[in-house]
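Reading through the structure tokens given below for one structure.
What you see is the complex with one protein chain gone and the rest in place.
Entry: chain A
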């Protein structure tokens, strides 16, 4: 086997494992990967792209809701958090989902400073995940371009 391909594949495997070990991804991501096949080779990329669109939109909504001078509509913030929690759960974005769980409680408690801090964390977190996954997709492309196939990574 081509040494370059083997090296890329190992790099890819280690990278994926690290994403799980560091808590970026959970088994729902594994589930999504298992739904991808030769007939739908871009399925995971497509779903994640929509998820990150969601993040931009919902974070924007929450920021605007929290930016109000005067009364903040915590129900509105909470509704957006609920949506983000749902979609992060559906794609296996474990850390984003975890932050949303905290965030929901802060909304219910109408904790303004807590909500603002949490929103900033959510913003950092989804952008970090996006960069990590971009690196993952780039590695996949490199493997394919080098003539190899993207390995299935066994998480367990």
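Quick note on the criterion: a contact is a pair of C-beta atoms (placed from the backbone, for glycine too) under 8 Å apart; a residue touches a chain by one contact, two chains touch by 3 or more; residues count from 1.
Everything that follows uses one rule, which is that contacts and distances are computed from a predicted model.
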UniProt lists the protein of the undisplayed chain, choosing from "Cytosolic iron-sulfur assembly component 2B", "Response regulatory domain-containing protein", "Gap junction protein" or "Necdin", as "Response regulatory domain-containing protein"
Among listed residues A:48, A:77, A:107 or A:150, the absent chain is touched only by A:48
Of A:4, A:110 or A:141, the residue that touches the missing chain is A:141
Omitted-chain footprint on chain A covers residues 22-23, 28, 31-32, 34-35, 40, 42-43, 45-54, 56-57, 59-61, 63-64, 66-67, 79, 82-83, 85-87, 89-92, 94-95, 98-99, 101-102, 116, 119-121, 123-125, 127-128, 130-135, 137, 141
